[in-house]
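Of the protein chains in this complex, one is absent; all others appear in place.
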Amino acid sequence: MVALKPFIRVQREDFDLQTEIAMLTEGRQDIGAVVTFTGLCRDEGGSLNALELEHYPGMAEAEMARIAELAIARFSLLGLSAVHRYGKIAPGENIVLVIAAASHRQAAFDGANFVMDFLKTAAPFWKKEHLANGSTGSWVAAKDADDAARDKWLKP
Amino acid sequence: MVALKPFIRVQREDFDLQTEIAMLTEGRQDIGAVVTFTGLCRDEGGSLNALELEHYPGMAEAEMARIAELAIARFSLLGLSAVHRYGKIAPGENIVLVIAAASHRQAAFDGANFVMDFLKTAAPFWKKEHLANGSTGSWVAAKDADDAARDKWLKP
Amino acid sequence: MKVKLVYFAWVRERIDKPEEEIDIPETVVTGRDLLNHLKTLGEEYEAALQYPEVIRLAINQEHVDHDEPIAGAREIGIFPPMTGG
Partner (left out) sequence: MKVKLVYFAWVRERIDKPEEEIDIPETVVTGRDLLNHLKTLGEEYEAALQYPEVIRLAINQEHVDHDEPIAGAREIGIFPPMTGG
């Protein structure tokens, strides 16, 4: 059996969920559950004008693929896509999309959740804040909570 | 503060994810995470021709709204939609859609997962199998695993 | 007391009607009593309600336990465990 290959993309432009889902499900009759996660830019109560997403070209795609393949094997997924944007992103805009397809619902939920937790802590992307007052804010700090969310998948 | 009202629909026709998500997120800048769950009809290895979905009109919508409101309160959701189809549905077609929007990712994942677990066990829908050999199969039996999935949310 | 009964899925198929209005004797107090009463109405009811412990009840479109009093109900739904989603 040929192992399922995930769809991985790092791109400037936005994505369309219906199109991305169709890439996984079109013509198939064995998929019973599709879970999508979309991460969006928040305005932080009006203080944020934009986020600027920097990434390590090549390594970003490779890490996303590595994480996706772990999820496919662990949750017996029937399809997986991960798309991450870079560049300047305004509040309300999409940043990241993960889609997991499976026979049954819990595998699809777990697959998408797993990919997001590892993507946050291992895929080489960094966010810089552009503030509403015109100044360039600081680089977003990594959160301990994100490490904890990842580590829950590592328990025996 | 006015409590957030979920979008609830029971309908014959299919739904479009991008349109449904836009209903929750359009014009907002406080949503950081959107999780969608789509349940599809599987062909069960080729043995199934279609599922026929029956529902209790009125009560179906009321139960879905009740479950949705529990999820909104429990996970502080910023948006929630649940759409369930009825009638004859072929393998590969959509059956149900749940969308949960929140500030942060875990609340959106938990909200959608919670709604699906309760919807499976409490919303008045029933599935009948139409088999590929032309006969009408039996009504799908309720699964203990679905009760167990629901009960994990009831632990103290 | 007159009440509208609505049936779904294999309960509906076995009773062979989607709904009916029936007159309930005063000795019928709870949902459980109602199921037992219906089983006396004919073969088709007996086939539908053979295993009353798996049957679900709704009064005025809200889930209730079998020991719930049915007094004042306008509509009682009788159906198998749900399998939507």
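Note that the chains take the letters A, B and C in the order they are written out, and that residue 1 is the start of every chain.
We take it that a contact is a pair of C-beta atoms (placed from the backbone, for glycine too) under 8 Å apart; a residue touches a chain by one contact, two chains touch by 3 or more.
All figures in this text were calculated on a predicted structure; none of them were measured in a lab.
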| item | value |
| --- | --- |
| Missing chain: touched chains present in the view | A |
| Interface with the unshown chain - residue positions in chain A | 39, 53-56, 58-60, 62-63, 84, 95-96, 116, 119-128, 139-142 |
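Simple rule for what comes next: only the chains that are shown with their structure count from here on.
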| item | value |
| --- | --- |
| Central chain (by mean CA position) | B |
| Interchain centroid distance [CA atoms averaged], chain B/chain C, Å | 26 |
| Cα-centroid distance, chain A relative to chain C, in whole angstrom | 48 |
| Centre-to-centre distance between chain B and chain A (centres being mean Cα positions), rounded to whole Å | 23 |
| Residues within chain C bordering two or more other chains | 85 |
| Residue numbers of chain B (touch at least two other chains) | 39, 116 |
